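Read through the structure below, which is laid out as C-alpha cells, and then see the notes.
Removed: one protein chain of the complex. Kept in place: all other protein chains.
Chain nomenclature is as follows: A, B and C, assigned in order of appearance, with residue numbering initiated at 1 for each chain independently.
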Amino acid sequence: MSVVATFEIEYLQYLDTEGRLIREDLPAFARDIRQLVDIYKLMTYLRVFDGKAVALQRTGKLGTYASCLGHEAAHVAIGSAMQEDDSLAVSYREYGAQFFRGVRARDVLMYWGGDERGSDFAGPAHDFPWCVPIATQCLHAAGSALAFKLRKEPRVAVCTVGDGGSSKADFNSAINVAGAMQLPLVAVIVNNQWAISVPRSAQTGAKTLAQKGIAAGLDCIQVDGNDLIAMRAALDHAIKRARHGHGGTVIEAVTYRLSDHTTADDARRYRPDAEVKEAWEREPLKRIRAYLSSLNAWSDEEEAAWKAQCGDLVDAEVNAYLETKSQPVEAMFDYTYAELPPDLAAQRAEAIAREHGG
Amino acid sequence: MSVVATFEIEYLQYLDTEGRLIREDLPAFARDIRQLVDIYKLMTYLRVFDGKAVALQRTGKLGTYASCLGHEAAHVAIGSAMQEDDSLAVSYREYGAQFFRGVRARDVLMYWGGDERGSDFAGPAHDFPWCVPIATQCLHAAGSALAFKLRKEPRVAVCTVGDGGSSKADFNSAINVAGAMQLPLVAVIVNNQWAISVPRSAQTGAKTLAQKGIAAGLDCIQVDGNDLIAMRAALDHAIKRARHGHGGTVIEAVTYRLSDHTTADDARRYRPDAEVKEAWEREPLKRIRAYLSSLNAWSDEEEAAWKAQCGDLVDAEVNAYLETKSQPVEAMFDYTYAELPPDLAAQRAEAIAREHGG
Amino acid sequence: MAQITLIEAVTQALAWEMKHDSSVLVLGEDVGVNGGVFRATQGLLQQFGEGRVLDTPLDETTIAGLTVGLAAQGMKPVAEAQFEGFIYAMLEQIICHAARLRNRTRGRMSVPAVFRAPWGGGIRAPEHHSEANEALFTNVPGLRVVLPSSPARAYGLLLAAIRDPDPVIFFEPKRIYRQYKEEVPDDGEALPLDVCFVLRDGTDVTLVTWGAQVKETLEAAEALAADGISAEVIDVATLKPLDFDTIAESVAKTGRCVIVHEAPRTAGFGAEIAARLAEHSMYDLLAPVERVTGYDTHIPLFRLEMKYLPGVDKIVAAAKRTLAAG
Partner (left out) sequence: MAQITLIEAVTQALAWEMKHDSSVLVLGEDVGVNGGVFRATQGLLQQFGEGRVLDTPLDETTIAGLTVGLAAQGMKPVAEAQFEGFIYAMLEQIICHAARLRNRTRGRMSVPAVFRAPWGGGIRAPEHHSEANEALFTNVPGLRVVLPSSPARAYGLLLAAIRDPDPVIFFEPKRIYRQYKEEVPDDGEALPLDVCFVLRDGTDVTLVTWGAQVKETLEAAEALAADGISAEVIDVATLKPLDFDTIAESVAKTGRCVIVHEAPRTAGFGAEIAARLAEHSMYDLLAPVERVTGYDTHIPLFRLEMKYLPGVDKIVAAAKRTLAAG
C-alpha cells in the first residue's frame, strides 16, 4: 500500500506550570517584557472582573453569567495578537480577547444583564457580538475572511469555539470552506475539557481537537492554552500566515474551565473536585506571574497594588452598568428592520400605550 | 515542539487500468473466481440497466434519472461485502449496491418515475430509501449503527456519500459521532470528482477526502474506486472491524462520473471532453474483465451472451415498470401518519370527490 | 400519591415508558449525568444505564439525524434540544426525514420519535433561550406538535407522544416548569393526542391558548368573572393535528373568540385557528376574532421580555372588546 499523505500534530509549550522556560527559542514579542507585563495585568483585571460578575449574579444584580476563570491566557493571547481591523467572532466567555479590543466590562455586564445595548459595545464595529448558538460564529468569521479576501484587504478573521463547539456542524463547515477558498481565518478551539457536563472524551474519538484541521486541509497545532507565551506565539504565527494569504489555521488551546459552566450550572454534579483541584495547578496567571517575577519584572507589591486598582476599575464599570436605565419599551421594535414596517408601527404604538396604562 | 499525533493516508489498488495485478497479497475473496465472475456480471447488468434508464428518460418515459456510469466497481463492492442484516443508506445512484441486496430495477424506475412505491423496494426492509438531501443519510446510518450497538447485534451500517456530500455538515457529524461512540459505521465517500458542476478541488483544501476521517478519529483509507478487488478488500476489512466492535472507517473511493450529473444536466457546460475521455481509460468494467480474461475465467462469447441476457432482463423490468398504474389519489394521504387524522380525512374525501369530478 | 411539578411530570413519564418499553431511549446534550439543564432527565441514567440515556456530541444535526436512524431501526428515541432556540439545526432532518420517511417508503419505514425542548420566554434567560417557535412545525405534514401546560397534561401527553408511531415535537413551557404542583398518578395513562382541553366552562367568550399563557388566560377568566363575564378557556395543547371541533363548538356557544399565544403574531399558529373560524364559524361569530400575542419582533433580552409577552391585562381587554363589539 502506498502512503499518499502524512500529517503530524505538534504541541507547543514555552512555560512549565512553575513558569520556567522550557524552550530556547523565545519568540520576539516575549522579549518585550513591558508588553508581557501589560498583558499579564489585563489577565489579572479579567480575573477580578470575572469574580465580581459572578458575585453580582449571586446577589441578583446580573442574569446568568458565563465565567472565564482559567481561560485567561488563551483569551488575552487572541486579543493581543490581533490588529484592530481584524475581526473577532467569539462565543460568550472570551472577554479577555474583547477587552484588548476595546470592549468594556460594562458592555459585558449589560449583555448578561439582559440589555441588547451590551452588544453595541465599545469594541471594533466589525467585531461580532456574543454568539449563543454554538459554533455558528465560526462561519461568520469565515464570511468575514472571505469579504477581506475578495476586497484584497490584509485583514484576518479570528474565531473561537469550545471543545463542545468543535463537534458542531458550523465549525467544520467554517474550517472546510476556509481551506477550500484559502481564507485568512484563524480558528481557535478553546478546549477547556467540558461542554457543560459533557467531557471532551464524549465529543469525538479524535486524539486531539487540532487534527480537525487536517480534514479541512488547514495548518493545525495543539498549544498549552494556559501558557500565555505559547498561545501568543501560535497566534502570531497563524495570523501572519493568514494575513499574507497563506491560508487558515486551527489552534487547539488546551486549558480547563475552572468555574461552573455558567452561574446557572453546578459542576459538582458531574465532575470530581480532585480534577478541578489538579487543574488549578496548571492555571495560567500563576505561571506567567512566576515567569515575570523570575525576570524581576513583577513584584508582590506591584501585584497587590494592581489588584487593588483592578478592584476600583471594575467597581466603576459595575456602577456604570447598574446605573444604566432599561431601554424604553419601543426599543424592542426599533431594530427589527432598518425601517419600521407599518404593521409593526401599529404594534409599537400599542406597546407604548400599554406602557402608559392605555 | 513535540509531536502528539501522526497520521498516514494509504492508497489501495490491486489492478492497474489494464487489469494486471500489481500486488501479491490477493485477498481471499478474490481467489474465489466464480464469485468474482458473478460480481462482474452484476456490474455489466448495471451498465445495461443504466443505459436503458437514460434512454427511457430521453423518450419521456422516466423523470430525471441519476446515472451510475463509471461507479460500478465502487457500488457493487459495497453491496457484495455487506450481509443482509447490515443496513445500507445511499444517496441516489448506488443501484449496484442495492441490486446486490434485492432491490429490483423496476424499483429504481418507479422512484425516478415519480412513484413513492419505488422506495418500498424489494431490498431489505431495514435499508434506507434513496436520499436526496445530500449527506443526510450518513446520520441515518450512524443512528442505525447506534441501534445495533445498543441492542448488541453484530450488524454494520454502511453509508455512501459523494465528494460534494463530504462537505456537508451531516457527513462530518455522522463520522464524528461514530468515532465518539465507537459505532459500527462504514462511510464510503464515492469521489467521482464532480458535484454537478463543482469540481472536487472546490469542495475542500484537503489533499484526500479520506483524511476527513482523521478529524473523527476513525480509520481511513483511499482506494482506487474503479478497482473492484481493492474496493472489496477495503470494505471487507472495514466491515469486519466494525462488526467486531473495533469502530468505524472512512473509505474514499476514487472514481469518475462518466455521465452527466443527471439527465437534467449537461456536463459539457463545465468540464472538458478530454478529461472524460481520459477517465474512460480507467473505467471499472474493462479492468476486471481483463483480469478475469487473463485467468481464462471469462470469454468474449460469455460476454456477448451475458450482455444479450442483460438486455432481456432489463427489458422485463422496464415493462413491469411501464405497466404499473399510478396510485389512486388517496395514496397521497394514506402514509402521512400511521392513522389518518380527522381533518386530513376530510381533505382525502375531497380529493377523491374531485377526482371523480365532484 | 405525590404532588409533582410539570418538569417532574416529564421525568415521571420518561421513566415510566423507559421501564415498560425497552426500545425507548433518551438522547441529547447533558441529559446523562447532569440530568438535563432543567433536570428533565434527572435520575434516568442511574436508573436505566448508559445504553438508554445518551449524552451526544454538541451538534443538533447529529442528535436529529441519529434519532431518525434509531427510530427507523425500531427504537423509540426521545431526543432533547436543550432549548427551543437550538432546534433549528434539527430542522432538515426533522422536515426531510422524520416527517417524511413513512410517506416516502409507503409505510415500510417510520420515525416513532419525540423531539422534546423547553420552550418559551419569561425566565430571565440569555438570548435564544426564550423563543416560541412552534409555528416552524405546524405547516409541516407528518408531524405532531404538542405543548402541554400542566403537570398532568405533560405526563399524559408525553406518554402518548412516545407511544405514537409518528414523530412528535414536544415543547415544554419552561416558565411554568415549577410553577405549581399537582397530583399526577404514575399509572402510565396517556392522554389523547388530538383533542383540546376545556379548562373552564363559560358562555360569553372563548379564550383559546396554549403553553405558559394558559396561566395568564385562566387568570384573565377569573378577572372577567369578577366583572360578570363568563369566559370559556381552551388549552389547545395538541396543536397539530388540530382539534378544531372543540373550538368551533365553544365559539358556537359564546360567539366570541380571543386567541392567546406568546409567539409573534404574524403567521403564528393563532392565525390557523382564526382562519378556521373565518372559514367555518363566521355565522357563529358575534364579534371579530381577537389575537393577543407576542409582537412581530424578537423577544427582547430579559430586561424587557415581560413587556413582550401577552399578559392578563391584554387578554381581559381583548375579551371585553369582543363583548363590546357584538
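The criterion applied here is as follows: contacts are C-beta pairs under 8 Å (C-beta built on N, C-alpha and C of every residue); 3 or more make two chains touch, one makes a residue touch a chain.
From a predicted model like this one, the values you see are computed outputs, not experimental measurements.
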With touch defined as in the header, list the contact partners of the absent chain among those displayed.
A, B, C
Can you say which of C:3, C:47 or C:139 touches the chain missing from this structure?
C:139
Looking at C:69, C:85, C:112 or C:148, which makes contact with the chain not pictured?
C:85
So which of A:68, A:108, A:139 or A:238 would be touching the chain we can't see?
A:139
Going by the contact rule already stated, which one of B:96, B:124, B:165 or B:284 would touch the omitted chain in the full complex?
B:165
Which parts of chain C face the unshown chain closely enough to count as touching?
61, 85, 88-89, 91-92, 95-96, 99-100, 103-104, 127-128, 133, 135-136, 138-142, 240-242, 263-264, 266-275, 277-280, 282-283, 285, 287-291, 295-298
Mind pulling the chain A residues that touch the left-out chain?
87, 89, 116-117, 119-120, 125-126, 128-129, 132-133, 136, 138-148, 150, 157, 169-170, 173-174, 176-177, 180-181, 335-338, 341-344
Using the touch rule from the top, list residues of chain B that touch the missing partner.
63-64, 92, 111-116, 130, 132-135, 162, 164-165, 167-169, 195-198, 202-204, 264-265, 269-270, 326-327, 329, 331-333, 336, 343-344, 347-348, 351, 354-355
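The rule is short, and it goes like this: only the chains that are shown with their structure count from here on.
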Return the chain whose centre of C-alpha atoms lies at maximal distance from the corresponding centre of chain A.
B
Chain A, residues touching no fewer than two other chains
167, 169, 202-204
Two or more partner chains touched - positions in chain C:
56-57, 59, 61-62
